[in-house]
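Every protein chain of the complex appears in place save one, which is left out.
Our next item is chain A:
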Amino acid sequence: MASVTYDKATRLYPNTPRPAVDSLDLDIADGEFLVLVGPSGCGKSTSLRMLAGLEEVNGGRILIGDKDVTDIAPKDRDIAMVFQNYALYPHMTVAENMGFALKIAGVGKEERAARVLEAAKLLDLEDYLARKPKALSGGQRQRVAMGRAIVRQPQVFLMDEPLSNLDAKLRVQTRTQIASLQRRLGVTTVYVTHDQTEALTMGDRIAVLKDGILQQVGTPRQLLDAPQNVFVAGFIGSPAMNLFPADVTEDGVMFGTALLATPRETLAKVTGTSVTIGVRPEDIEISPIEGKGLQVQVDLVEELGADGYLYGHSEVEGKRTDIVARVDGRDHPNAGETVYVHPVESHVHLFNTESGERINPAAGH
């Protein structure tokens, strides 16, 4: 087991103006499950492949434990990787696939068989050891790929979107299996996904990337409650946070007709006359009575059992703005009605409109 450190690690592909990964600084603790998340092309896979040694590092360093691995060949890094398409060896049986690394390392036949069997038990693959990958289902192949990593007992697990080839139901199931397996084995894991739900449910901490630049690292709770900028605010959370411009007065920020009292230190960080305000759907209160707040026309209510999501729109600075709010499953306004919404004031996020940076302190942080 070991920690992993990215120290200003940079990857610049030849003939491209902008680095794919731009001076990434990241410390991953021993035994931690860290998720790299971001939209496609954000550099998350490249970051992982740099750690694996499959991608050159053009600047900075990467350390596993105390060892600088920046210029070390993949095979000497003591890491195991699970690929998106699993990359199983098609001509080998499941047992041979899982035992290949041990065979290369010169581990004896009996110990190899024992370790493969142990991993197979862990993953419920005992009955399939003699089969070729061709004769397995997608979920089983995924488990073999996991098994191949586990058998090696490496310092670090690397997983590159290992669930994206599974169907929705299996993905949810496997997601919890992987997370609990990782906690049981206690191996440092770096996991890449574009799916923020996967990131929130699996990671000890999450690193959000965009355009090769690290936006924020934190626990799922931190990312939900205190997003550092507009991008993180909009990317993490489902349904996404409501984000729209709001006018600033001397005393605070206007939410429709309601004034949200705002401390002076926060207002001092505003440039111009407006801020971007962010409110999560679960932090919105709805009242049918005309009063203070934002007037919203209800378009649709999505019933999800205990809860429902109200989709509506409002006029903000002359532009139609979509608003999502969580409502009670049984007692909610219906489509076509007009309601007034007001945020839970302790969970309002304010961002500088120009820079996108957060300007108000987050509740409880």
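Throughout what follows, contacts are C-beta pairs under 8 Å (C-beta built on N, C-alpha and C of every residue); 3 or more make two chains touch, one makes a residue touch a chain; residues count from 1.
To be clear about the criterion, contacts and distances are computed from a predicted model.
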Just go with whichever of "Biotin-dependent carboxyltransferase family protein", "Carbohydrate ABC transporter membrane protein 1 (CUT1 family)", "Cytochrome B6" or "Peptide/nickel transport system permease protein" UniProt uses as the name of the absent chain. "Carbohydrate ABC transporter membrane protein 1 (CUT1 family)"
Among listed residues A:29, A:105, A:130 or A:304, the absent chain is touched only by A:105
Sole touch to the unshown chain from A:52, A:179, A:208 or A:275: residue A:52
Contact with the hidden chain, among A:2, A:21 or A:79, goes to A:79
Which residue numbers on chain A touch the omitted chain? 52-54, 73-75, 79-81, 83-85, 87-92, 100-101, 104-105, 132, 134, 148, 152
